[in-house]
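The other protein chains are all here in position, but one chain of the complex has been omitted.
Chain lettering (A, B and C) follows the sequence in which the chains are written, and residue indices restart at 1 in each chain.
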């Protein structure tokens, strides 16, 4: 039995407890694929974060992060978009709460092809038009904007973390774009 | 057999031919439910056109209109939004071409509850965030912005043309809003 | 610091730990609105569980339950449907993983109108056609099938647990049905 002192902030989770919860419970995530649209709503560019892991390996990813206790999905989306793209990105959150897909990340071996070795994450994925200026967060090297053709290139796909090239293709297909 | 001279503009349809086609073929329509959203994407207001028919009866409706030959759905949406809300409305067309519903209007008696006595119209319906200023088209008296609670009022529903209170409720539910 | 012996089943969570996690982390849930469809896919009936809580109060709800660690959404859906409707229900899971809505349940006061006093649950909600015979689970009194008109009645709405009359209306609107 664990004996704990009363917790003044029950939504708070220590690093250790979070680490442990991640081995026991699926985590709720949101994921945002930033896009630039033209006046008719057609896709012109897709935004990706270009970053490096602890081993100095470069990779690409989308905006993503955990939903906190008592946080709404929309609140989590805005918080992670601001963290990753800066406060001048002017994201347009969609009127509907329905994601374009639900991405299921598992520690490998993953039966979905999406991998996150820290945890089992159920990620609600949204396409988010942004019309402002994006500046990368501290630990990201760059916010890169790619045309759909560039984004579908084999080199980009290989750099996308955790099988997110699948997510990219689903986002593009959702927008009516396929190669 | 009808003998016709060659038509220099085959996409053009005379008023008479259009009238006749409307008795024989389903017409492709687009419909836009204009909305104001807050920074998190939550619905704040719904836009409706307030207008009068030839008999002086007042009614409410949404932006809607026909898709022309060789016109894209996005092109038709922008054209009708500009016609009905003016050129400063700043509509944000969605990244996905999938409508929130497909509304089937039939001459009465209609089995769907949606009625258009001129024609059988298959209408692709979209929720369109607008962030600019709207000014009513010539034959509309007003662009009225209502809160969701106001829009769901019985008096508003009764003024919505052709059974569009159903469409309104579907649009609201799509945005996660119900009474 | 909590000292624990190695856990042979890391997906397992003690009742106490689960209770605590529920005060700290959003839980991933799935929810199924069972429906009967006619040959054209039109809705004919909606299934609800009629049950009683510990105080003997009667209420209605849908199939719902937690997604376990390393369990897929589809696996969780089937598991909870079998538990609540029996093994002869013949549910038809949809080809797409996209829910018709994402329901956010919070301990009261809830800003979404959906309430679960045990926890913050993010629930992926699906409409699930069932064509077989349903028998209620042990703790449910009945699986009741209602027409859409009956389901939208005020008395039914008042008996739906945790604000699920909103979910019901969203499910109906998703199927093209509104009152």
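One rule holds in what follows: a residue touches a chain if its C-beta (ideal position, glycine included) is under 8 Å from a C-beta of that chain, and two chains touch if they have at least 3 such contacts.
For clarity, every value in this text was computed on a predicted model and none was experimentally measured.
Trainee: One chain isn't displayed here. Which of the visible ones does it touch?
Mentor: A, B, C
Trainee: So one chain is hidden, and I want to know which residue out of C:21, C:35 or C:102 touches that hidden chain in the complete assembly.
Mentor: Considering all chains, including the one not shown, the answer is C:35.
Trainee: When the complex is taken as a whole, what residues of chain A touch the one chain not shown?
Mentor: Interface with the chain not displayed, on the chain A side: 101, 165-166, 169-170, 172-174, 176, 178-179.
Trainee: Going by the touch rule given at the top, which residues of chain B touch the chain that is not shown?
Mentor: 1-2, 10-13, 16-17, 21, 23-28, 67-73, 97-102, 104, 106-107, 111-112, 120, 122, 124
Trainee: Quickly run down the residues of chain C that touch the omitted chain.
Mentor: Residues 35, 37, 39-43, 72, 74-75, 78, 92-98, 100, 127, 129, 174-176 of chain C touch the chain absent from view.
Assume only the chains that are shown with their structure count from here on.
Trainee: Relative to chain A, which chain has the most distant C-alpha mean position?
Mentor: Following the centroid criterion, the farthest chain would be B.
Trainee: Using mean C-alpha positions as chain centres, tell me how far chain A is from chain C in Å, no decimals.
Mentor: The computed centroid separation for chain A versus chain C comes out at 26 Å.
Trainee: Among the residues of chain B, which ones contact at least 2 other chains?
Mentor: In chain B, the residues touching two or more other chains are 174, 176.
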